[in-house]
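Of the protein chains in this complex, one is absent; all others appear in place.
And now, subunit A:
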């Protein structure tokens, strides 16, 4: 499933070259040989930008991962740190500097931004003067030509739990860079409180840019984009259901079972006994591999495998529903075998030469095939366990009925009773030591995902008795400190305590304090951050159970899903269509959201002109042209059931600098721009990316996903979990 709609002037991968150039000039700013010390959160992303050989060319002799123990750099004089602007990391670096010798030269690059906060911490620690502090502006990294990521950790928690909106600012800077390259998005639409804040920030940044550059209207950098028709911002708080579900695409499952970190999966060599060679060309020279090798002397047998579109086999299966992966892999094996066999048919010298020419590619393909067969086998075993299917059935049952059976409820008891509080969870609280166990461990992640799903779908029918029982079960099973975890989940609205649902504590206090603020301060001048309390609950829903309303209206559950030959995005969860992507389909008037009976009439009213009398399904050509056309018009009932502000901003201005109305923009967009940027604030899943790719194909339009980071259910929930030790 690659993109068929491709535009030459939209080369997302050029971002990598830009980032690489900037990185190299940072490296060159330090004289002579130097050692790199990388924040573990950055090693993955950085290895995406530059490989080890380039680092070496620019004087990097050793790479370390940032750790409490200062690195042994020997005779190397220059130490160059790369770290996220987190205070904890600043303290670690400060300790290194204090412990190090004065003969060393320390410099620190904050990524993606040099903050006053970090400078203050360094100053408090008394090392600011001994350290050259700079900023390496790594914002959006092109993981694929249709996928950009800021690779930030835990943004959802920062936004909704801690009220730290730094990531919005980083995202805004990233978007500004994109707009610098491709022109301004004529229109920004979205949903969610932080989506609104991002849109506001972008508006202000644009005004600042044009006011500091008044000739803007004539300069090309500030022109309207001709490749992007708009940007769609989806706040994760609007759709918390999707990431909690078990992803059923191949890439999604690899992420669930093994964990994928910045496009790499880390495997034990045990698992890779015969596919060891496979990784060599793919992972060959990444910077982090070297870093990991240097740091993880304890586990030298681990292998990092690159999972990206340069691996043609992976590219063919990544977005497939797992149900079809096995048969395709065996078909590929047979084909490969046949190609190998063709050497016997080669008679003439030319034929032999042509075969030998193909040989290298064949071998790479062969190794890749081995890797994926081995990965798929492990996943297959996992999917065949009772446990996996119990969990899946509970998910499906909640998604399609909003309730689960008694037996399924009882299954949760077993999970609590046989809890494993120390289980490693891939991609979160620890690396897998070896092959993932056949049955997924009863980690708190697994339990909380189900609890939260239950709470979200049950809505007001979530019984106090059940919640109280679960509260105690969870604390007894995983430890008392998870009282904090549960509070966190309630705060962000993933778990809605029935008491608070009936006008109790959390929700209403938030509301009243917002009112207090609104009454007390001058809201209009203080900005949206001051005037609203960002929330994941719909502010003024017309239905008691919003999700069940949305299920019907947006056709979230598709009962005759075609897993192997998908015609609808619901294939990524074998029946459930991600709410986030359905919202995009609303914006682009995709027929998939009009097939439910209740939506048919809505559609007819939306269609302009003579077609209005015709209530049958719309002609495909009218709809599947792709791109955001009418915006949110006609979706008021849906928007009311979703949390947060509704965003609709036009950036298109005419020559005099006046913004045009959205209607005018829509008219002007008649000349079709070939792409739309879909920005997920707070993370997106591989299934959502896969769903966008399907839409790209169906609409012959490029949907480019941008996200603060790639998440799965475990990493999504992990940031909200109180860890057992400091």
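Definition applied: a residue touches a chain if its C-beta (ideal position, glycine included) is under 8 Å from a C-beta of that chain, and two chains touch if they have at least 3 such contacts; residues count from 1.
The criterion applied here is as follows: contacts and distances are computed from a predicted model.
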Listed names "Probable vacuolar protein sorting-associated protein 16 homolog", "Glucosamine-6-phosphate isomerase", "Protein transport protein Sec24B" or "Cytochrome c oxidase subunit", with the criterion being the UniProt name of the chain not displayed
"Probable vacuolar protein sorting-associated protein 16 homolog"
Of A:75, A:99 or A:116, which residue touches the hidden chain?
A:116
Thinking of the whole complex, not just what is shown, which of A:416, A:457 or A:686 touches the missing chain?
A:416
If the missing chain were put back, which residues of subunit A would it touch?
28, 31-32, 86-88, 91, 113, 115-117, 120-121, 132, 162-166, 168-169, 172, 197, 200-201, 204, 207-208, 210-215, 386, 410, 413-414, 416-419, 421, 468-469, 471-473, 475-481, 483-484, 487, 505, 513, 517, 521, 525-527, 529-530, 533, 722-726
